[in-house]
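The following block contains the structure, expressed as structure tokens.
FYI, not all chains are in this one, though none of them got moved.
Should a chain be cited, it is by its letter among A and B, assigned in written order, with residues numbered from 1 in that chain.
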Amino acid sequence: MTIQTANLNQVNPYLPFGDRQDAPFYGKDILSVKQFNHADLNYIFGVAHEMQEMVRRVGTFDMLKGKILTNLFYEPSTRTSSSFTAAMERLGGSVIPINEVRYSSVAKGESLPDTIRSLECYSDVIVLRHPETGSAALAAQYGRKPIINAGDGTGEHPTQALLDLFTILEEMGRVNGLTITMLGDLKYGRTVHSLARLLTLYNVKLNYVSPELLRMPADVIKEIGDKLIPQAEYTSLDEVLAQTDVLYVTRVQKERFENPEDYEKVRGSYVITPELMTKAKSDMIVMHPLPRVGEISMDFDDDPRAAYFRQMEYGLYVRMALLALVLGKT
Amino acid sequence: MTIQTANLNQVNPYLPFGDRQDAPFYGKDILSVKQFNHADLNYIFGVAHEMQEMVRRVGTFDMLKGKILTNLFYEPSTRTSSSFTAAMERLGGSVIPINEVRYSSVAKGESLPDTIRSLECYSDVIVLRHPETGSAALAAQYGRKPIINAGDGTGEHPTQALLDLFTILEEMGRVNGLTITMLGDLKYGRTVHSLARLLTLYNVKLNYVSPELLRMPADVIKEIGDKLIPQAEYTSLDEVLAQTDVLYVTRVQKERFENPEDYEKVRGSYVITPELMTKAKSDMIVMHPLPRVGEISMDFDDDPRAAYFRQMEYGLYVRMALLALVLGKT
């Protein structure tokens, strides 16, 4: 046990890790993309990049040994919960998975603040997914331990936005100067709203391509415009594909359309195929938050520009970085 | 691996831990509060206290490294299963969670003895939650590995009673000489029955405050009385609040009442508020097994006498102690 304690504080030969209570994110909650400035992002992405190096070199390390993460998911999200589980385990920590909130006493009338204050008796950090907007902020108000928002209703999903941005940075080598085209359902897509907001910290050009019914909401456009980011709307990808550096594809859901025929018509015109992509740059990338259901042809998967599965992997590194940061390890 | 084996048996600088097959609880089942005498409780709480010290000092330690706990929950109880998971993980062990018994082959007609004998092929200790009274004893009869009863029907939930008692001990510094008032639903509350039984090992005075409909059952009162513990029943908290050292609040469930108006009337008269608590001692504590649904006002949470969230944390230490004990580590 002496040895172990020593390990927790030992000087890492690769990274300047340690138990640093003066670390910039120590004990902080991760609630919204709005909480980050440019310097914060640089810091987070620097750590995420180092996580990537470490995973590739040694697979796992004991930075968070002895720390416990509770994955509190009021609605299921296999992908997000798995990603946080893997992130915690790759750092040597443990996970308490709570995926069945609907069956449990937690659901039987107990308030979110009480649930949080109970679970933090066992845990060092809580990842929360909740269907109601504002839940993460409520949890953070009552909790003593860091809360990481893994999606609260139509509100925020900040770790998704961070991993999207990290993907652009790692794949393109920079964010400034890029033309980023968002495609598909831009009205209901929480993902594209958060990413667009985060991109206002950089010098980018944004294109929005969607059916009339699913245009980027006016308030988001205004918010982005206020930051002097050039934006343009289109209904066809053809007009902007050739200039695009990052094509961010989202799913167009059938349920959004009153008339199924409208859906079928629209759907076909936003499918990414190898043929279509002959018109795109050779050094651009295609992203997608996944799961996809037909928006990108599987024939395109082996194209080096298909970045969507790598995007999942970057998510692991970003979540590792966030866990290490809020627990004061870097 | 040599190093690891050595760790398992190494002399702990803080505690006299090791692989002791002569340890008093080695290989034992934890089935009922009735199995413990005063010396047992002293021993368990001594270890639980040391666990608390260790967690606060180093967070985690590898006492149960290589040991596997199976959490076999035939009915959901997020709080209890999470607490055992955290306890095992803080001791360096691993957990196999089986929360979905209803969907699995385990549920398809297999007998509990067969399920236990199958799962113990993989595990070193099994925590069992089952809706039928007597299941834990049945499991223990057939199993070779220790069984810890995490609640069997209207029967026992011994680890809850132990953590309640440990909370009193840690918060008040003693149990003897205290006046303990139990409030709310004393008829159906498994928790208060077990705690009352356990308290007969000490010199305490017990007050029961409940609506007429939800009085402490006659057989429990007789059992306690046979041990010469002074008991008194009340319908109003006012009569005893000022003398109370420990106020144990339980939930009054609406379903217990035929007439909803009766419920509403009763409910209001048992709500703990800051105003009400001005009449109580300054060094008393308020406990609750949680979840609460209105029995204690959230306005009272910041009062130092509000011990119910700390009670959750003491549960962690008691469960760590029990796991270490039955696995022969102390």
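By definition in this document, a contact is a pair of C-beta atoms (placed from the backbone, for glycine too) under 8 Å apart; a residue touches a chain by one contact, two chains touch by 3 or more.
Since this is a predicted model, take the numbers as computed values, not measurements.
This structure file defines a homomeric complex of 3 copies, of which 2 are shown in place.
FYI, only the chains that are shown with their structure count from here on.
Centre-to-centre separation between chain A and chain B, using Cα means, comes to 39 Å.
Listed in rising order, the residues of chain A touching chain B in the complex are 1-2, 4-5, 8, 65-68, 70, 94, 96-98, 100-101, 103-106, 108-111, 113-115, 117-119, 121-124. For chain B in complex with chain A, the residues that touch the partner chain are 12-14, 54, 57-62, 76-79, 82-83, 85-86, 89-90, 97, 99-100, 290-293, 298, 309-310, 312-313, 315-316.
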